[in-house]
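A protein chain is absent from this complex, but the other protein chains hold their places.
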Amino acid sequence: MNGEVLAFWVLAVGLVGSALNVVLSKNLFHSVLWLAAALVGTAGIFIALDAEFLGAVQVLLYAGGVITVVVFAIVVTERLVGERLSQTSRRILGGAVVAVGVLAMVLNVIRRSGIDMPRPEMTADITKWMGISLLTQFLLPFELLGVLLLAGLLAATYFARPEE
Amino acid sequence: MPLSAYLSLAAVLFSIGLFGVITRRNTVGILLGVELMLNAVNINFVAFSRFHGTALGMIFTLFAICITVAEIALGLALVILLFRMRRTSTADHIDWLKG
Amino acid sequence: MNPVTLAILALLLPAGAFLLIGVLAPLRRSGRPAAFLSIAAVATSLAAAIRTWQLASGSVEPIRAAWNWLPGANGPLATVGVLIDPQSSLMLILVTLVATLVQIYSLEYLHDEPPAAFGRYYAYHSLFVFSMMGVVLSPNLLQLFVCWELVGVCSYLLIGFWYRKPEAARAALKAFWTTKAGDVGLLIGIVLLYRLAGTWDILELEHMVKGGTLATAGLGVITFCLYLGAMGKSAQFPLHVWLPDAMEGPTPVSALIHAATMVTAGVYLLVRTEFLFHQTPQVLLLVGWIGGITALLAAIMACVQTDIKKVLAYSTVSQLGYMMTAVGAGFAGAGFLHLLTHGVFKALLFLGAGAVIHAVHSNEMHDMGGLFKRMPQVATVFIIGTLSLAGVPAFAGFISKEEVLGATLAGGLTGPFVMLLTGAFLTAFYMSKVVFLVFFAAPAAPGHAHGHTHDDGHHGHHGDPPFLMAGPLWILAIAAIVIGVYSTFFHHAEPEFASPGWLTPVAVAMGLAGIVGAYLTYQTRTISADTLASVFAPIRVAAVNKFWLDDLYLFIYRHILLAFARLIGWTDRYIVDGVLNVISAWTLDGGDALRRIQTGRVGDYIFAVAAGLLVLMLWMRGTL
Partner (left out) sequence: MNGFVLAPTAPLGLEIGLGLLMLVVLSMGLFRPSTPNRLTGWVALIGLLVLTGVAFAVTPGGSLFAGSFQVDALAVFAKRLFLVSAAISVLATLGMSSDRFAKRGSEYHFAVLASLLGMLVLSSARELILLFVSFELMSIPLYFLTGFLKKDETAGEGALKFFLVGSVSSAILLYGISFIFGATGTTNIAAIAIAMASGSVFVKLGLVLTFAGIGFKIAAVPFHMWVPDTYEAASTPFVAWLSVAPKAAGFIVIFRLYLEGAGSTAMVWVPLVSAMAAVTIIAGNLMAIPQKNVKRMLAYSGVAHIGYLLMGFAAVSASGTGMILFYLVAYLFGNMGAFLCVQAVGSAEHSDDFDAYKGLAQRSPVLALSLLVFLLSLGGIPFVAGFWAKLFIFRAIIDQHMYGLALIGAMATIVALYYYLVLSARMYIEKPDNPQPVPIAAPLLVAILLCAVGVVVMGAYPEPWVRAVMDAANGLF
């Protein structure tokens, strides 16, 4: 068992565990923290897949940014209502059936696909290539992303701002 | 590890997220489920990308992460708005519109 | 401008006027401005039509322009466009000319209508002119049919113009349903034709017939169906019953629609599709015989009418019979010629009669008499119209009637020929009767004077009508004379057939005999009208009762149709409705049940999305 395999299994178990906690925890705040753990775990998977840059983005943007925003939102709403946000689940059976059904279908496809190709050697600096292609081949989506973030930001501030 | 291991892990995470969005009563909880699903997708992209020997999937992931950030900010703002008007963030109680 | 542009311009101007008047409520309610707009449009159309004719008569080939309307897999399913040849351009002139004059005439005639009704009248008129020109210019049978139906709608609206009057409303309905019966035949005919030929285009069809590529099997049914449509529209026996009733509409409407233009659409249709009818001689024979019967019966009925408009109405039916007989004899050109001249002088007669009615406020000839002194102009033009209709040389109807008679004889339709000849005598007789009774005979006793007054208007013009009414009359009268003189003395078109030398003297003699007979009976009273009536008593009784056709229809309607309708109604109420009620109850319940799925809870919506995804995956699992 080499390092990559070991790392994968550790990360996988951690990821699935924290993901389950995200959806099962009774306390919303705990859920968010478990999500943060899952996101960091995902960053680990990225690094195991030689995508260090993405791993960094994942930790900084997601685990850092998103979680901060969520926590902030929870705190704001809790302050508004003055009590702890509880969170319960319903349709657990239905949800489980659908989720397991989808999982079974996808796993079945993965099993039958015979996709398992060998992992090629990394030949080039992926981060550099990503940087270059973002400003050449993917310039248009990159620009659109800017517009999208601006629109999302406008919308978020519009909704969150107390009425003037 | 083979590609199928990464894909399977992503599938499990995706299903957990799906379970979450279906069962959670709290709107923030539903959002967390969506995050899990998107996270699974990202693993899929990066894994495929790595095994195809291309960075295209990673670029895709980069875009996906950024879009997700915008989405979650918008979603939380909506939750706060609803909270301010209805004093609740429980999705099931937000049901004035129906039929 | 090229003829196509001109023709389309002529076509679209009245349509534009209709839309403007119809959509702009203030314009419609203002009355006169709407009228002026309509008149300006149709007068411009007239100018365009004349220019189109000038251009078209110079070209040998028909000019056809078509645009795709309904796209189909192999070429267009239907086209819209115009087909310009001498026939359509002449007909176009007739339609626009009479329409222009009638619209100007109506300004005065309907002077006392409220402005809103006035606007409505002109809106209908514009729509009518547009649709009629659509029929005339149509290059294919589908477009022709659509316009044909529109024309019928306009006729319905205009007959029922005084819709508060029960007779008018009933007459409008009668006209609508009778012509509709024919139209169903027409529709079946053109659908069958499409199945047979694969096209509705008149030129293409003609080309196919000439090239011999059109199958003749089943063509008889098609031409018969086409003829059914023509029969309804052109008031052929036994579907003619609607036309006399249609006189409930305003007189200018009768002049335009029920004399000069719309009723001739059936003849025009047959002229247009003559090449098809030539393939089916049996149907052609039927057309000829029915034409002859119509001509004679209607002439007889015209003799016994006392209402001046009814006389003219039966006269129109009779003349339509003449045209149809010529078509049936295989010489559509002769019928078409008579159509054109008849359009001019019959419009003249109707408008003249309208002027009389306008003055005396009655349709009954008893209430008139000795009017020559009071309204010499009207009397003069009316006499010109009568002489034309009687087929006196140097008047418009002379040559065309000769042609029709000659064509009938040449076509071997001896029976109808005799009927037409008798009809010619009767025509001259009843028209002269009108002239003598209305204009020359001593006025009837005052006690008779209050017959039922039909028309509107409160103050009578006891004298010649004002310029707006007299002008159109004179224009038509001059046209009738010019056409007559020109065709009698200068223009001897070589007919397609040879008529025997005795035909012209005999025909003229018949006409003159009719006039003399009427003179002796109604002017000098040498022959007592009562004696005449008793001699011809059986025919007279039959004619007064309209040959019991209305009674027959009433019987059929009461005893057969109503019983049938009751049966259908019963089935409808208890069986069809029952089934429908059950189905609709299920539908409503289903809707309500489904609506409950929409709980308003977003979790359920998400669940539906996820479950839908699972269903999709399960469905596709065979291929995954």
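Lettered A, B and C in written order, each chain numbered from 1.
By definition in this document, a contact is a pair of C-beta atoms (placed from the backbone, for glycine too) under 8 Å apart; a residue touches a chain by one contact, two chains touch by 3 or more.
All values derive from a computational prediction rather than experimental measurement.
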item: Displayed partners of the chain not shown (whole complex); value: A, B, C
item: Contact residue for the chain not shown (choose from C:Val482, C:Ala498, C:Val516 or C:Leu616); value: C:Leu616
item: For chain B, the residues touching the chain missing from this view; value: 7, 14, 17, 21, 27, 30-31, 33-34, 37-38, 40-41, 44-45, 47-48, 52, 54, 56-57, 59-60, 63-64, 67, 70-71, 74-75, 78-79, 81-82, 85-86, 91, 94, 96-99
item: Contact footprint on chain C, counting only the chain that is left out; value: 25, 67-71, 76, 584, 587-588, 590-592, 594-595, 597-598, 600, 602, 604-606, 608-613, 615-617, 619-620, 623-624
item: Sites on chain A contacted by the missing partner chain, in the whole complex; value: 105-106, 109, 112-113, 115, 137-141, 144-145, 147-148, 150-152, 154-155, 158-159, 163-164
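Keep in mind that, in the parts below, only the chains that are shown with their structure count from here on.
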item: Chain centre separation in whole Å, for chain C relative to chain B (CA means); value: 73
item: Separation of mean Cα positions, chain C and chain A [Å, integer]; value: 79
item: Multi-partner residues of chain C (at least 2 other chains); value: 603, 607, 610
item: Residues within chain A bordering two or more other chains; value: 90-91, 94-95, 98-99, 102
item: For the chain B and chain C complex, residues of the former touching the latter; value: 18, 21-25, 27, 30, 91-92, 94-99
item: Partner chain C, residues of chain A touching it in the complex; value: 90-91, 94-95, 98-99, 101-102, 105, 108-109, 112
item: Complex contacts: residues of chain C adjacent to chain A; value: 603, 607, 610-611, 613-614, 617-618, 621, 624
